[in-house]
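Scroll down for the structure; my scribbles are underneath it.
Only a part of the assembly is drawn; its chains keep their places, and the rest are absent.
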Amino acid sequence: MDYTYGPGRNHLFVPGPVNIPEQVLRAMNRNNEDYRSPAIPALTKVLLEDVKKIFKTTSGTPFIIPTTGTGAWESALTNTLSPGDRIVSFIIGQFSLLWVDQQKRLGFNVDVVESEWGRGADLDALESKLAADSAHTIKAICLVHNETATGVTNNLATVRKLLDHYQHPALFLVDGVSSICALDFRMDEWGVDVALTGSQKALSLPTGMGIVCASPKAIQASETAKSLRVFFDWKDYLKFYKMGTYWPYTPSIQLLYGLKAALELIFEEGLDNVIARHNRLGTATRQVLAVEAWGLKNCTQKDEWFSDTGMEAIQLKLGLGLNKVAGKVFRIGHLGNVNDLQLLGCLAGVEMVLKDVGYPVKLGSGVAAACGYLQNNIPLIPSRI
Amino acid sequence: MDYTYGPGRNHLFVPGPVNIPEQVLRAMNRNNEDYRSPAIPALTKVLLEDVKKIFKTTSGTPFIIPTTGTGAWESALTNTLSPGDRIVSFIIGQFSLLWVDQQKRLGFNVDVVESEWGRGADLDALESKLAADSAHTIKAICLVHNETATGVTNNLATVRKLLDHYQHPALFLVDGVSSICALDFRMDEWGVDVALTGSQKALSLPTGMGIVCASPKAIQASETAKSLRVFFDWKDYLKFYKMGTYWPYTPSIQLLYGLKAALELIFEEGLDNVIARHNRLGTATRQVLAVEAWGLKNCTQKDEWFSDTGMEAIQLKLGLGLNKVAGKVFRIGHLGNVNDLQLLGCLAGVEMVLKDVGYPVKLGSGVAAACGYLQNNIPLIPSRI
């Protein structure tokens, strides 16, 4: 069953890649251009400035790398750390687990703090470690802002508070792959040293760009970090930034114009409005779990960790979860350029599928709960569509 | 309020123009070509054959005219009739009313049979007229197959039966604009002499092609019809058909390739499956009216006239209906390449809007009713999406 024709326009409700707006598709529908012509550096200059806004940084240095989120992880780690460096890293789900795996394979001394899947990162454990580390052997804290496998959002501000409280110089590296442009993220305010995202997430582009942003402290660290890197080496970018040509190797012209269009949409809606919309859709989705009819539980164990970009309901028969929660949860993603009616269509579909597989859901009950929330929590009727 | 930015992908639920599938958008994303090159006649030849399938005709002659539905009407009338000809025409809503208006302006002697909006064409009246017309003064019967203003589908087979019963030679001209490729339509079996549709309806293309199909009897009539026509004259097409170059004037290359892609989608799904899907979505939508929560009535007064492409609910406050039903009805279109989840998202949106304007709808009740039907009436789960 490789392919079954289905009529109509489908939307993606996986946590990524996400739906691409028509405006972005249009912007990318173009021939190649010579990236050494004057037009591409001029475009890049604007993009690098604009990208800083989605990280909420003025002092950071962004790198738009032709790679995926996995490559962006590698870029963050190898440019700032040296082999054998001790890093504290948290496993709370599949994506944080994969990052820890990469950290180990890259030769770091990973001090792993694991929590039950469905819970946030154990920041009490972090505090203990920081308190005990007067020798400053911890070189970095690595944290996934939003773990899509379990729908858990970690509290970055608390990490910064702890680092400041203990006057600890560790670098603070954050995977913002499914949070940046979707959840409240404040690179400068929270003292994040490296933050990163991928184009196919809340930016609503195709896969192909890992966007990494480095604080001045991270840039400084990159000058002495001994991890081997060539393709991912920031130095090459910085050299070309100085020359004003920007690209050490060929970028995707299409993705650059697509990024321009995607940022224009985000700035037109307003970054904070985009974040508020994700919260509204997330809250609406969680209403569904509150009703008796579905009778399912959110995989996320406490309200403080609720993710506004993807929720999970514990469930017995559908085998779509990842790793420890495989076969126990399914996930509804509403990341990126998505609106109320798309989400409601998805929820109606979930209800039918639950019924298809024998789960005693009351059809319409979940949609009703979500509608009830949305209809009362809409800033303006026009924006509902 | 010319423009309000809204996130996400919107679908059209007006009765036309309708959503264009991605495959069709892709096919049309192309430069112009010389329509006198060998490629375009070769493509046209295939299209003309394939188009006959959607009319269910083998003996008909199709014309793909660079015009709208209004132009297709004019083409049907002026090629087969002469000024002053008596034609029996039915008004049951806004579109049939507009066609009658055109018929009068074109100089025909229009014998109008009007019904209450929400009812089908009065075929008893037709029978009386045919019975009384032993002199064969009636030259044509003009009927809109599906009146989108009121969601009423007329019974074409009955018209044919009446004509045959009275051995009446009148031409049978059918507006299939919102029915062909959506409802059961059988040109040859029902002895339709001219049938027509528009590209932006169930074919799910942009506006720009009026597709008219003429029976051998209609072609014969066109040889003596005295109505003035030049742009719409079939003779010019027939001349170029014979020459094998097909086009008396420049066609839209993009729409020709789009038509190819649209037909491929329809044939892949299967024309009868496409029609069954419209019925399933129509039935699901009508379930909504059956529930007490919405408490609305279908504008269509009898089951036999239910349209599977657009329903109407009588309603007091929303002013979106046309003409006699303006301000009393609103319409939900589900024409063309649409699936269950798109419709359910739309129904959820309608519920929220009804509540927004103060109508005491129970949120989720309509969606539940539609889901209940759809979940039980799906040929295969894969095809639901």
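As written, the chains take the letters A and B, and residue 1 is the first residue of each chain.
Here, contacts are C-beta pairs under 8 Å (C-beta built on N, C-alpha and C of every residue); 3 or more make two chains touch, one makes a residue touch a chain.
Bear in mind that the values here come from a model prediction, so they are computed numbers and not experimental data.
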Task = Count every copy of the one sequence in the whole complex, not only the 2 placed here.
result = 4
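We adopt the following convention: only the chains that are shown with their structure count from here on.
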Key: Mean-CA-position distance for chain B and chain A (Å)   = 46
Ask   = Considering the complex alone, what residue numbers of chain B touch chain A?
value = 1, 4-11, 19, 21-22, 29, 265, 268-269, 274, 277, 337-346, 348-349, 351-353, 355-356, 362-365, 367-372, 374-375, 380-385
